[in-house]
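Dumping the structure here so I can ask a few things about it.
A single protein chain has been omitted; all remaining protein chains appear in their positions.
Coming up: chain A.
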Amino acid sequence: MQILKHKTNIDFISKRKPALFISTLINLAIIVGIAAVGFNFGVDFAGGTVVELKYNTPTTAEQVREKAQAGGLHDVSVQGVGAAEENSFLLRMGGVTQLTEENAERAKTAIQGLGETRNVYADMANGIVNFRSTQPMSPEAVKKAVEGAGIGVQEVRDLGANQGGTGYDYQVVASGMADKVFAALGAGLDKPNFEQRRVDYVGPQVGKQLRNRGIMALLYSMVAILIYVAFRFDFKFGPGALLAMVHDVIMVAGYYLVSRREFNLTSIAALLTIVGYSVNDTIVIYDRIREDMVKYKGKALPEIINIAVNDTLGRTILTSGVTALSLIGLLIFGVGEIFDFAMAMLVGILVGTYSSVYIASPLVIWLDERAHAREGHSGAKQEPKTA
């Protein structure tokens, strides 16, 4: 069997300018979109709490939302997971602990009502209120007072007398949001009528750390791949491979931007896989270009590239097709993150194939022309233009 019955002879290179123009336009639009609208960051990066519940009885997202609001949870988003008869819901909240700006103020007032206190300050990131009291206090009393103000307390830590002898230090640790969710949804029931399937808390600092590490991983791998390509091939191949990579990553980022699917650690994995795939595809075509440059010494570079791209076209289509085929299972049976991953990969495979032909290869011509032009300026003899 054969996909392309006859040897193709498509003139890819002559269409490079409109292709580059359109690609650049889309890329810029995505970058502007990311800057203006931003991703739909998952808890991995944004921080916060996600709770997945499965109800034993038929329930709608609307009912869950009403119940949550009745229980005092106002900034919760409720979303159904899977088929309607599964009765599974994803609840998302911004905070990790019950300490919000507003709650912290109430906690402070409650603590100050207990006696002479100083240095009352809230560590919002960790959900802790620190304070120093002139008299020793009973942690139970502190806990009761703060809970009286409507904030769940996990623990009151007695840090002991301060060394200067000026007081006693305490920390009030607020409970997690998941606690509040279960309390709100289970209110008025002997036994909750739902099963807690998944709970994710990610603190805001950790989220920021994870995000930075993800971005750094992306940059590092691009640089490493650039070095490898420049070393294995020629310098003029490097930038093309890099640009194609950047192009593909932006396109897949565009998928996450437009689809509003959650951008999380798995998305970073998807972007990185695309980097690998994109360069994989580019290398195969570069290899052929290099081989043909030796084979057809007299021909101009654009012509050689056309021959190389056409010769490898069968394999390019086939490889993309087969890799896409291996993703079909994930697309059909994958849920949540895995589905998103497969979808992003599919987008990546398509743009990766396109970019190896239309982005990576033309850039080699451009760099080659520039190299010749420079030689022409510095050298005495003018080389014939290759384009």
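Please note the rule applied: contacts are C-beta pairs under 8 Å (C-beta built on N, C-alpha and C of every residue); 3 or more make two chains touch, one makes a residue touch a chain; residues count from 1.
Simple rule for what comes next: contacts and distances are computed from a predicted model.
Student: Pick from "Ubiquinone biosynthesis protein UbiU", "ATP synthase subunit a", "Protein translocase subunit SecD" or "Glutathione-dependent formaldehyde dehydrogenase" the UniProt protein name of the chain that isn't shown here.
Tutor: "Protein translocase subunit SecD"
Student: So one chain is hidden, and I want to know which residue out of A:118, A:213, A:260 or A:374 touches that hidden chain in the complete assembly.
Tutor: In the full complex, the listed residue that touches the missing chain is A:213.
Student: Looking at A:39, A:341 or A:358, which residue reaches the missing chain?
Tutor: A:341
Student: Touching the hidden chain in the full complex, which residues of chain A are there? Just list them.
Tutor: Interface residues of chain A facing the absent chain: 1-2, 52, 54, 96, 126-128, 130, 154-155, 157-164, 171, 173, 175-176, 178-179, 195-203, 205-206, 209-210, 213-214, 216-217, 220-221, 224-225, 228-229, 232, 265-266, 268-269, 272-273, 275-277, 279-280, 283-284, 287-288, 291, 311-312, 314-315, 318-319, 322-323, 325-330, 332-335, 337-338, 341-342, 345.
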